[in-house]
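Incomplete set of chains, arranged as in the complex.
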Amino acid sequence: MDNTEKKTISRKTLNKSFHHWFYGHLTVFSQEHMQTFGYLTSMLPIVEELYDNKEDQEKAMKTYTAFFNTEPQLGTVIVGVTASLEEARANHGNVDDTTINGLRAGLMGPIAGIGDSLVVGTLIPVILGIALGMSDGGSPLGAIFYIIVWNLLGYFGMRFAYFKGYELGDKAVGILVGAQGKAIRRAIATVGGMVVGGVAATWVTVKTSFKLTNSSGKAYLVLQDKLDSVYPGLLTALFIVACWWLMAKKNISPIKVMLILVVVALIGVLLGFFNPGLSY
Amino acid sequence: MTISWIQASILGIFASLSSMPGMAGSTIGNYTLGRPLVGGLVCGLVLGDLKTGIAAGVAMQLVYIALVTPGGTVSADLRAVSYIGIPLAMVAIHSQGLAATSTNAADLAKSMGTLVGTVGTVGTVLFYGTATMNLVWQHIGWRAVEKGDFKKLYAVDWGYPWISHFIFSFIPTLLMTHFGSSAVTALKTALPMDGIPMKTLFTVGALLPCVGIAILLKQIVDSPLDFIPFFVGFTFAASLHLNLVSVTVVSLIFAMIFYKLDMAISTNRQAVPSGTTSTIDDDEEDEDI
């Protein structure tokens, strides 16, 4: 194999692989093999191009039957990296199953974490936050704005991740996992933290309707105003921290936390602490 | 307002496309069509009342603004919110004769969304249903892989799951939206707006986003120090009324500082001989994100 010409995956095939991933990463999701089949369909064109005989193809495809799951948008970089590793294996073979799967397994966790909080938890809420403002009053503008901006970012961002991953190969891994990667993650977490704080303050509103009124009906204590004069949004912040505490420190599942909120809401309504103040 | 079989079918198709896992890929599907804001646009177009659709979509989007589904843990499935909850909310708004963009309409929409999407757990049931049925197609897939019949993978990944969705997205959406309007009217009689149940429901609607934000926080916060950026961002928005883009811009300079700090510390650590002191280790602890 050493003497043969160096094999390279054609641009066309890379494109195909990318689009298979772009479209199919989650379509046949199950709790057992989340994105494995999406990965398989994405690698298939590459494997078919790199290996001529059926046997090699089967051996190669076998590699990608291992469980896979990550955040799909950012995770595209992993597919790109394995494309390049598969190419390397086809050429001189000192890349093996274990290497590729170790790398896949090692990256999918961190990238799921980064992607879920950065892409889904930060980027999308920010664009949505802007769009909501534009759709106030029933205008379709915000929705259209969101569709365009997000899909352009999503498509070209994933494309970039795929081809960057292919280009850099496992060097991409070094960047994502080394000291610089850690620093980058810290930077992103900082942006994420602040933006999530902004999202919370902008779009989440927990308010109490508790008031003390004097005999003539004038309110001399409006609790919500007092709380806001201590720290604007105090009640909202407290509820969020309480939910976080239940989930992170008491290991209570989100669903149970929601049920707790139902109970809290009921009690609050009965005590006159909460009152949405609605009527048909 | 009624929802015809044809309208209900179109909604069913969108539900199939936009679910988690959906037939349009997560970028276009769940993250675009699935967002209630976009769902409101679609429902508005389908039901012929754009304004009410958008208004209902905006209201519900607020509840699910920060929805993440890490590792397939779905706390609320958006197909039900966007393509069952929004249409029914629109019907309810119409049947109450409320102005599309009034606060009451928005609150009604939120409560419907809450009712259908989360409290009713319709969405999560549908999600687990779909995912479970996909096991069948994956089984077919494994057999194909064993036999080396790779081409079959395309059918497995792109084709068969439509069957799961026919059952768990299309049919429920079809039936619930078509027959839902009478249910909505019934609800009105059963649960008056100023009664305890509806008040509670509306209050829950306001509290629920806290869980979404808290899930996000769980990912970001490891040590108590990690709360600091969150509260700084909160303060910027709550006290200074900075909008989200402005918050993002300001956050960049802090991100840059922490990036450089981490780089300085790590370079530094390389320079320190192996026998590191306890000080460094202390520091290490709160450094991991």
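Letters A and B name the chains as they come in the text, with residue numbers starting at 1 for each one.
Here is the rule we go by: a residue touches a chain if its C-beta (ideal position, glycine included) is under 8 Å from a C-beta of that chain, and two chains touch if they have at least 3 such contacts.
Every value quoted in this text rests on a predicted model; they were computed, and no experiment measured them.
When all copies in the structure file are counted, the labelled protein chains give the formula A x3, B x3.
Everything that follows uses one rule, which is that only the chains that are shown with their structure count from here on.
If each chain is reduced to the centroid of its CA atoms, subunit A and subunit B end up 12 Å from each other. Of all residues in subunit B, only 20-23, 25-32, 35, 37-38, 40-41, 44, 50-52, 54-55, 57-58, 61-62, 65-73, 75, 96, 100-101, 104, 107-108, 118-119, 128, 131-132, 134-135, 137-138, 141-142, 145, 148, 150, 153-154, 156-158, 160-161, 188, 192-194, 196, 198-200, 202-211, 213-221, 226-239, 242-245, 247-248, 250-252, 254-256, 258-260, 262-263, 266-267, 287, 289 touch subunit A in the complex they form. Residue ranges on subunit A touching subunit B, taken from their complex, read 22-34, 36-38, 40-41, 44, 48, 54, 57-58, 61-62, 65, 69, 72-73, 112-113, 116-117, 120-121, 124-126, 128-133, 135-140, 142-144, 146-147, 150-151, 154-155, 158, 179-180, 182-207, 231-233, 236-237, 239-244, 246-248, 254-255, 257-258, 261-262, 264-266, 268-270, 274-276, 278-280.
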